[in-house]
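Omission of a single protein chain aside, the complex is shown with its protein chains in their original locations.
Just so it is clear, A, B and C label the chains in written order, and each chain counts residues from 1 on its own.
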Amino acid sequence: MSLEAAFADEPAFVPYLAAGDPSYEASIEYVEALARGGADAIELGLPFSEPIAEGTTIQEAIVRALDAGMTPDRYLEFVREVDVDVPLVCMTYYNLIYQYGESDGPRSFVEAAAEAGIEGFVVPDLPAEEAGPLRAACDEFGLDLVFIVAPTTEGDRLETMKEQVSGYVYVQARLGTTGARDEVSDYTERSLARIADWDVPKAVGFGIKTGDHAERIVRAGADGIIVGSALVDIVAEGYENGDSTEVVADRLEAKARELKEGALAGAPVEQ
Amino acid sequence: MSLEAAFADEPAFVPYLAAGDPSYEASIEYVEALARGGADAIELGLPFSEPIAEGTTIQEAIVRALDAGMTPDRYLEFVREVDVDVPLVCMTYYNLIYQYGESDGPRSFVEAAAEAGIEGFVVPDLPAEEAGPLRAACDEFGLDLVFIVAPTTEGDRLETMKEQVSGYVYVQARLGTTGARDEVSDYTERSLARIADWDVPKAVGFGIKTGDHAERIVRAGADGIIVGSALVDIVAEGYENGDSTEVVADRLEAKARELKEGALAGAPVEQ
Amino acid sequence: SKFGEYGGQYVPEALMPAIEELTDAYERYVLDNEDGFMDEFRERMADFGGRPLPLQRADQLSQRYDTEVYLKREDLLHGGAHKLNNALGQVLLAKYMGKERIIAETGAGQHGTATAMAAAHLDMPCEIYMGETDIARQRPNVFRMRTNGAEVNPVTTGRGTLKEAISETMRDWARTVENTHYVIGSVVGPHPFPSMVRDFQALISEEAREQIQEKTSDLPDSVLACAGGGSNTMGMFHNFVEDETVDLYAVEAGGSSLSVDEEEGVAPNSASLSTGEEGVLHGARTKLLQDSDGQIMESHSVSAGLDYAGVGPELAHLVDEGRVEPVNVDDDTALEAFHRLSQDEGIIPALETAHAFGYLEEHHDGLGETVIVNVSGRGDKDLETVIEETGNRDLDNAPDMSIFREIGGGML
Partner (left out) sequence: SKFGEYGGQYVPEALMPAIEELTDAYERYVLDNEDGFMDEFRERMADFGGRPLPLQRADQLSQRYDTEVYLKREDLLHGGAHKLNNALGQVLLAKYMGKERIIAETGAGQHGTATAMAAAHLDMPCEIYMGETDIARQRPNVFRMRTNGAEVNPVTTGRGTLKEAISETMRDWARTVENTHYVIGSVVGPHPFPSMVRDFQALISEEAREQIQEKTSDLPDSVLACAGGGSNTMGMFHNFVEDETVDLYAVEAGGSSLSVDEEEGVAPNSASLSTGEEGVLHGARTKLLQDSDGQIMESHSVSAGLDYAGVGPELAHLVDEGRVEPVNVDDDTALEAFHRLSQDEGIIPALETAHAFGYLEEHHDGLGETVIVNVSGRGDKDLETVIEETGNRDLDNAPDMSIFREIGGGML
């Protein structure tokens, strides 16, 4: 299933987890639980040692995954092994994509990711201006390249991104790095208005913790919601408390269901 | 007895102790023991808080005396009380002389010292160039002012001192501050030669520890010997070991006798 | 915004507008001296910073090496290192841009103290992020920052060192970008930082180039500067880059070894120009210490200030072009050089700086008749480290400190 298709019928729920957090095996279970809970696509983080765009929650997830031995090759193995029927998006930093394999640039990794079953990329330290080589590689192997639109993104930069984006656009609902907050920002509507004419689905992220948040975001016009920290928190808590993989997986599935139902509740009544 | 008279008949032995070291009472006994041992005159130190011209041995004696409550007034009382029939020379620093009493300058202290029975002064931080006011006060009250001639003293400065000195001249046998050394310096003869035409007795000090030293100094032409550190060492050792005042006084008397006998042994055979 | 293939702007989208705003401000104020910005910058660097700083002939070293050795005395800059050139420049620029708040990260604490000083001088609220481990290691610098009125925010994530502090500062900036300027401490990060920091630091070589010609009527044969992130390096090289007869040596920290431990992810050196591979870190493409996957290695040097896995992209480019020679010396050589400069010239250098003098000792024969070495900072801050590290080694010229350890309490 293509990324865009994941948003086709109803408001999409796109969860994020760092692959390999807190272990390869548990992480497989957790990703599968999210799919069972209603995920329409999954952003699967490939951990990088210097995650400058993340909040502390996800930063710590990345540290756990790295400490547990996650590498780009293991990640691809993970992608091949995980049993879900929704599209997987690789979220990582550019240096890992850039260094992989023999190629000078991102081509080797894109090729390998495509072979493993990745449908697209989100690269938070790669603005549209620097994205040419990755865009070209994605085109070559039929993958999408998702960009993040921030509340501060304006003018010409919106145009540049609009030209390059595919799959969906990640709408950053408020300023700041990733992290769950109680308040759903007022930025959402304004952000969506600025990209109303884009012909890709608009997924809104940053700060969504509950079904209620999800509902309000969708009601404000989003085609989908992206949730990371609220889910990573469940993984972290389970890890710290020594809960079994099954228990944590159940919690993730339940949370996923809550968020997906919230998103559905916010959907406009069909005409 | 005048200071000069102390040197008249035979080589003089001039010991030094800090008044009040380690206590007022013990110190009285010690000074009297020196007189019994053969002292011809005694340099009695009035302790000053910043004794820049002393070696560590005498510096520590001064600290002990100050800690035990010695002051200029107590010093004068000491001078009145001590029972010796040899002249006492006050050895101190200029600031104590300068500050004493109501006068602007040294006059008050010189007057009080004369009344108490002091016969002269040695002031190691008062070179001849600055000595005018003290010289005048000593003249007024009939006291002597002893100067120190160092190995480095030369030329015009010798003249200035020759004009002002009275009682005796303190010949510093070698460079350095006070302190007992094993070697008797070669400087002695040369130092004495430079002041051969002075009409005051020449007493040599610095580094004399034994009767043998004393003998060699006198043989080299000295009219007397000045001994400080070797005696202060006895006081310090007795203090540290908790020896009784009597025992320490006996040791001082014995050491004084050794030094006096040494000085006599060095005297030229009478013609 | 590129130096050959290096440089660029690899930052989160939320920061791009700030980066663009800064680029615009850089071009207007720094490059075009709009509103007399550069005039005010130079004036403040003179009156507050103490510029110009001397180019001093090192009498003893000149004799030792039979070479005319000149010292560019950045150690005399207010704060004790070249860092203020950049910190004051950026805080002043933030003021011109109408920003109301300054943030910065610091590892060894030198950039933090310089930024705190500059912010106090210009009456700007200032917060410094610093890892908890670094806070414990660099307490005097923490107290200096606090004394200058800066907030110091302890970063407790991860190992509590520079990398976590950088992430935390980025996070702050991503939240507060509209009223806050992030003062990056070296010629690293996204454009325009590498160019802008270089331009502020270029006062060093602007002065030195003029001074050496006054003193010798000629250009030097070689110019040496230590290189971590590379801000003193680029500051010292910039005005000599066009002088093709002048050889430029970037002296990196060779640490204990140039080899790496991929398993542990540790490089026991900070020689990214000498041994690093091209990659993307902290906003720029440059040479990095990384493993074959592209994960960043933990670097190491006896000098905390050189201890960084990246390097300025312009330096990486100048190395590729053959214009700058990347060299390095190990910890022992740097420590010996520290003692040599202290004893022979009466200048206690920063441990960073000591690396440049270590190279001079080892290779003075190949440097020509006249050499300038940038004394990038003073070493008061490093005394404790030096005493400890010297005690663990067998160096020829280390002073004996043993009796002073016995008198009184702790190390310092």
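To be clear about the criterion, contacts are C-beta pairs under 8 Å (C-beta built on N, C-alpha and C of every residue); 3 or more make two chains touch, one makes a residue touch a chain.
Since the model is a prediction, treat every value here as computed from it, not as a measurement.
*Asks:* I'd like to know which visible chains would be in contact with the absent chain if the whole complex were considered.
*Replies:* B, C
*Asks:* Of the listed residues B:Pro72, B:Gly167 or B:Gly262, which contacts the missing chain in the full complex?
*Replies:* From the options B:Pro72, B:Gly167 or B:Gly262, the contact with the absent chain belongs to B:Pro72.
*Asks:* Among B:Tyr94, B:Phe121 or B:Tyr168, exactly one should touch the missing chain; which is it?
*Replies:* B:Tyr94
*Asks:* From the listed residues C:Glu132, C:Glu206 or C:Asp332, report the one that touches the chain absent from this view.
*Replies:* The missing chain is touched by C:Glu132.
*Asks:* Could you pull out which residues of subunit C are in touch with the chain that's been left out?
*Replies:* 46-48, 50, 53-57, 59-60, 73, 75-76, 78, 80, 116-123, 132, 135-137, 139-140, 142-144, 146-149, 152, 154, 339, 342-348, 379-380, 383, 386-387, 399-401, 403-404, 407-412
*Asks:* Take the complete complex as the reference. Which residues in subunit B touch the chain that isn't displayed?
*Replies:* So the residues of subunit B touching the unseen chain are 48-56, 59-60, 63, 66, 71-73, 93-96, 98-100, 124-127, 129-130, 147-154, 157, 172, 175-177.
By our rule, only the chains that are shown with their structure count from here on.
*Asks:* Give, as an integer number of Å, the spacing between the C-alpha centres of subunit C and subunit A.
*Replies:* Whole-Å distance between the two chain centres: 37.
*Asks:* Could you work out how far the Cα centre of subunit A sits from that of subunit B, in whole Å?
*Replies:* Measuring from centre to centre gives 96 Å for this pair.
*Asks:* Of all residues in subunit C, which are in touch with two or more distinct other chains?
*Replies:* Nothing qualifies.
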